[in-house]
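Apart from one protein chain that is not included, each protein chain of the complex appears where it belongs.
Lettered A and B in written order, each chain numbered from 1.
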Amino acid sequence: MLAEKYAQEIQTILAKYPTDQRRSAVMALIYLAQRDKMFVDRKDMAEIGEILGISATEVASIVGFYSLYYDQPGGRYRLQVCTDLPCALRGAEQFLQELCHRLNIQPGGTTSDGLITVEPVMCLAACDKAPMFQVQSGAGLEYFENQTVESALSLVNQLRADAARRRGRNDND
Amino acid sequence: MTDHNQKLVSLTIDGTPVEVPEGALIVNAARLVGIDIPVFCYHPKMEPVGMCRMCLVEIGRPIIDRATGQPVLDENGAPKIQFGPKLETACTTPVSPGMVVLGASEKAKAGRKDILEFLLTSHPLDCPVCDKGGECPLQNLTMGFGPGESRFLFDEKMKMDKHVPLGELIFLDRERCIQCARCVRFQDEIVDDPVIGFYQRGRSLEIVTYSEPGFDSYWSGNTTDICPVGALTTTDFRFRSRPWELRAAASICNQCPVGCNTTVNVRREASTGGNWTVKRVMPRQNEQVNEIWICDKGRFGYHYATHDGERLTQPLLRREGELQPASWEEALGVAAERLGQAGSGLFTLVGGRLANEDLFNLQQLTDALGGQSALYTHMGGGELTTQLGFAPGTNFGDMGAQSVILVVGSDLEEEAPLWWLRIKQAAQRGAKLIVLNARSTKLDRAADWVLRYPFGAAAAAVMALSNALSAKRPDLPEAVQELVRSPELRQAAKAFAEAQDAVILYGCDSMSLSESASLAQACANILLATGHTGRVNNGLLGVWPRPNDQGAWELGYRPHPDLAQALLSAKTLLIAAADPVSDDPSYQAAFGSDQFVIVQDLYLSATARLADVVLPAQSWLEHEGSFTSAERRVQRFAPALQPSTALPPITTSRGSNRAQLLMAARPDLQGPQADFAIPALLAARLNLDIQLSSESASLVFLRMAQASPAFAGLNYQRLAEVQPQWPIVGREDLYYGGTTYENSQGLGAHLSLPQATPSLAWPQLADFKLPKLGMIAFPITRLYDRGATLLRTSFLHQRTGEPYVVLNASDAARLKIQPGAMVRVNFTGTQNAVIVQARCSDELPERVLLAPRSFGIPIQEPIAVEVKPA
Partner (left out) sequence: MTEKPYEYLLLRHRQIPELDNLEIYRQNGGFEAFEKAVKTMQPAQVTEFVKASGLRGRGGAGFPTGLKWAFIDNNNWPHYVTANADESEPGTFKDREIMERNPYQFLEGVALCAYAIQAHHAYIYLRGEFWQIAARLDQHIAALHAAGLLGEKLFGSDYSLQIHTHLGAGAYICGEETAMLESMEGKLGQPRLRPPFPPSFGLYGKPTVVNNVETLTNVPLIIAHGPEWYRTIGTEKSPGPKIFCLSGRVVRPGNYELPLGTTFRELIYEHGGGILEGRPIKAIMAAGASSSLIIANDQALDTPMDYENVPSVGGSLGSASVIVLDDTVSIPWLINKTIHFFKHESCGKCTPCREGTYWMQHLTERVAYGHASQQDVALLYDVASQMRGKCLCALGEFSIEAVISGIDRFRPDFDQTVQAPPVT
């Protein structure tokens, strides 16, 4: 239950908006719900609706409209390469192809360990630093600019190592 | 649109001069002079959104000289008109003085063609198999304005799901949807159930529902009317016929006291032996009653009234202890004989589902025999609604800032959905809304003041409102003292007293018959004290359980204060459209063995099983008649289904010999008969000195108008009158409002109010307290119940659910009852007991159990119960 797990954060978010406009907090609450598993399910949507006094369908509409929300499980990390026009003019498409090739996946696919999804995205406002990508995870979003396939692969390795470490810790719990 | 006090603006549309109120939108202005500007997303009942871009027109405006503020004139002295560079949307643009609108110019027509071509790129063009085919706005507009051929490659069309159930009632075809958002906006803006929405964006936009159950709304069917394509269809109608095969009959919904105007679409089918069958029920426009909406109960709940294997088709006579088929001749003969012997020992019990004509004839028969009659109901106070009811001309649609509306003791969306809707809209227009209930209801969301009274204290709560206004302050029970002290109560009372107009709707939520009568009296008092009676948009309205309860009260029927006793002491019982034994099995004991019982009904009800003679009655879809809505509007319904055998014409008259002669010449009666015909047939056999028509409902109505002052001056012609309504919907151009709302068969007419008004009387106020031990069960009403009628619409079963009771979570804990578990409820002082599901609520006080009526739980009034895990 989000309401219990993130009670404090929810209060902080709600405090930003007028008391009769709680609905404004829906986007932030969906990010919260996505934090652990990188997607939101029906239960999350119903609960967010309850917190905000709107219907689960209204929450779902928001999930569906915006591209940084996911209603299906995917990789824990989404490595999103900008291949929009300005980046494409500086080799972003080849970069994406090559990276996917090295990871043995198709663009949009997820690595066999289920950890990393690599996908093309629209302009990320970093057009002068192509090739670039962002990594989205439940914890947030980070930009990686002026990349090479090698630097991207070493990041992938680091993410894998992090995940393994965290799994190890959980196993020891 | 019809407000005459508004300033008028002059403009021309396609060369036609138009004068419309300031602020009117161009589409609507055009419509008033018969010019159709095609629309998809625009709907006259909703705020314009301008998203489909179908209504593009050229708009020119007079050039205004900055210095003088006057229009610049051309060489001919006419104002110079400047046209914008772009086409503009007629649905979002208000008129302005001197505006020149071109809706039929080449440029406008080209614009429309472009938009249609865009819409068709994604459309599957599966008209031949589409339920909407034949009455589809997209189809019609494409024929009228569209491109002749498609330049879009067929294999590049977006493939989407075609049979998506949004629940058990409504199906979605995602390929046909044109994303006009009418359905989404209807659910959000109009009925405040935002349970369907868009998912994704751009060309991937699709309608979804995330409610449990899917599309969880009492209003879902309306979206299929306003959907301009065949994307939304009902489970009831989809794939079951084509619009052009259907015949239409004007009807009145008989599920609740609102009296929504409907159209019943029928066709003859081999599957029913060539008989007429209902294929769907649609709303029929009546801006004073239901506008263009109906609830799903009205739309889907008609199945019981059509041909059904279990319908009674011939009379039954008890022979050797068994009910056995008999001819009408035999059955009427036996019944007439026993009626003749009964005299003052006759007791006639009628239900509010009967038409005015039925009630009148039954009453005439009973009176002529010297018997007694009563209305079978659990709600009182009709003496007051017949005197202080809505004055002619009263219309929820006209209520706004000058009005206060008080709703007390009623869960309005469950009991009379359309009033919930119209009152919510009145509140949105500025009417002040006071909701006074023992528990929360959906109407609270729209209220200015939500006030609570303890269970059992409805009348006292209204007295508390009165007290807040007067210097004289009679003592009130302890239970409402907290309410008395609340500042909100005083504010609400003040608003009520000071309003130009005020109406009260009272119901019988959680009440007994006598409590609701007291509540009515308390309501009458405050209306009288504040002068809110006898004028348009003022008065008292009873939220009755049955469609024609008001008609019964107007005709003088009253509930019996001790029905069991009355039944028991009668020598002969005549029961029509009432089934007390189903509601409460303990009534069975009231049927003595030496009594003679005649029942007229559609089905072999639990009460009918105890009868000596059972006479099969027609449903309201099979004969003509009229209902009186609780707003005191009398409305006609037409025979939608021709009864399988026509009734031979007969009129009983003084010349009884002649009648017998006529009878002899006539073929035998067969099949169910109208409820008004049966007493007429009996009277004929009894040679009674009354004139009852068994054949013509309109003749019965005439007699009724002569005999009953309430109906004076009315006749079928009056009820059939129509006036122009706004918005203009229901014509060929159904893209504007939706599918078939035409009302050419009459808007009905209000009863006039009696001259004399009643005086203040002191309502009985019992100082009710919840017990320290045990529990009290309070009856509530749910729209979807498990009554004999609704159960026959099988696809509603999931919505209705199983029988249940609601209790407080702490009571549940104390009684070791898990939410959702089965419990045994024993009704103290009776043999009755039920095993039902327990639901928990945090809102209810302790010791209170809510039990829905017509769920197989024998509850008519608050009653002590014992609850334990089953």
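The rule is simple: contacts are C-beta pairs under 8 Å (C-beta built on N, C-alpha and C of every residue); 3 or more make two chains touch, one makes a residue touch a chain.
Bear in mind that the values here come from a model prediction, so they are computed numbers and not experimental data.
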| item | value |
| --- | --- |
| Chains shown that the absent chain touches, full complex | A, B |
| Contact partner of the left-out chain, one of B:17, B:69 or B:85 | B:85 |
| Residue of A:36, A:113, A:142 or A:162 in touch with the missing chain, whole complex considered | A:142 |
| Option touching the unshown chain, where B:32, B:115, B:294 or B:462 are the choices | B:115 |
| Touch criterion as defined above, residue of B:75, B:106 or B:156 at the omitted chain | B:156 |
| Full-complex contact with the absent chain, from A:7, A:125 or A:161 | A:125 |
| Of B:13, B:26 or B:54, the one touching the omitted chain in the full complex | B:54 |
| Chain not shown, touching residues in subunit B | 48-54, 56, 85-87, 92, 111, 114-115, 117-119, 121-122, 151-153, 156, 158, 178-179, 181, 198, 200-205 |
| Hidden partner chain, residues of subunit A it touches | 16-18, 21, 23-28, 30-31, 52, 54, 58, 61-62, 65-69, 84-86, 88-90, 122-129, 134, 140-143 |
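Here, only the chains that are shown with their structure count from here on.
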| item | value |
| --- | --- |
| Geometric centre distance via CA averages, subunit B-subunit A, whole Å | 49 |
| Footprint of subunit B on subunit A - complex, ascending | 42, 45-46, 54-61, 64-65 |
| Subunit B residues within the subunit A interface of the complex | 193-201, 208-211 |
